[in-house]
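Removed from the display is one protein chain of the complex; every other protein chain stays in position.
Showing chain A:
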């Protein structure tokens, strides 16, 4: 990560031939910026194929990816995470919103407009069996990017492909073999070698390890890690496995029904998740520790299934399954706001933080049903931590006011929230 991009260009001779369109972003600078991104797939019916509705796969998301970091994207199936990956690599045409890569708007670039950018943005696919052409040799597959982009690497394509194969831990002698001669883990390495061929800046990996066995999964995770260190790559890793995502990511976006509900640094997210959905998702992961087998009470069971993205619930999309939902959640959609530095949440009644809508204390009947599935200990604990955080926030704001009157504006809202926040937490508890 710390590696200078220029050093990278030396280690990968492929780059030296292809003139870069845009200048390299220094580590920490915004590489990719997404605003209000939407993708609706039309549903057509009848003889005339009239549009009768749309699947709101991605429905207005904003995020940034900084150079050199790894952004993890998690969510259940159907939450739109894969669609998001295909939108930022422009394999799909966005319905609305904007995608900027290195400051350049690429939202509606055509095929020829995108071509030079394909060099900088590459993708690793989930299924190593269907993403490699069975009729091509490994040499052809990994060498294809050079031919398509018209890049002539130093020493010829063959030499460069063999170098790439050894970079990803494959035997360069296997140049003439076919995909079926390799195991799943090796195939995934081939996919990675192909993605790295043109020395991309951004690699979008859609479930890169979920089709692999546990022991192989660890090999590929380590490989992705090493490559990032050596080549200064930026990753967007889409996965459903929360433990894998925690292991690889610097920041994590949690998606639910086409929206980002929480976007935070890895540490903050796993230590103190703020969105109830994040909390439920994390508590659902089975812990490989038989001594905790009977600690079932820590688990938050969600009621039913994810609602249909064809007609997503009004207001907060999670309100149909949330045990904290109140009236405001059905009517007003919470905005994704940074409640703490480095932790953005879209929720009216966040966990581990002061309530954002303290005036609204009456739980919906749905929420009461959902709360029955949540152990009392969990509810009590969450009320406690929320109250504690609220008190802490109040203290710091008071202290800030005492010393510095200038900053009063910002703290006003926080101060007003403190007492009702604690009250509303208690009512939730009941």
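Everything that follows uses one rule, which is that a contact is a pair of C-beta atoms (placed from the backbone, for glycine too) under 8 Å apart; a residue touches a chain by one contact, two chains touch by 3 or more; residues count from 1.
We take it that contacts and distances are computed from a predicted model.
Assign the chain not included in the display its UniProt protein name, restricting the answer to "Carbon monoxide dehydrogenase", "Hydrogenase-4 component F", "Aminomethyltransferase" or "ABC transporter ATP-binding protein".
Going by UniProt, the chain not displayed is called "ABC transporter ATP-binding protein".
Which candidate, A:135, A:180 or A:291, sits in contact with the chain we can't see?
Considering the complete complex, A:291 is the one touching the chain left out.
Where the complex has a chain not shown, which of A:98, A:174, A:246 or A:340 is the residue touching it?
Considering the complete complex, A:246 is the one touching the chain left out.
Hey, which of A:77, A:112 or A:365 is the one touching the hidden chain?
For the chain that is not drawn, the touching residue is A:77.
If the hidden chain were put back, which of A:219, A:327 or A:385 would touch it?
Selected residue, touching the omitted chain: A:219.
I need the residue numbers on chain A that touch the omitted chain, in ascending order.
Touch with the absent chain occurs at residues 76-77, 183, 185-186, 213-219, 221-222, 225, 240, 242-244, 246-247, 266, 270, 280-293, 296, 299, 301-302, 304-306.
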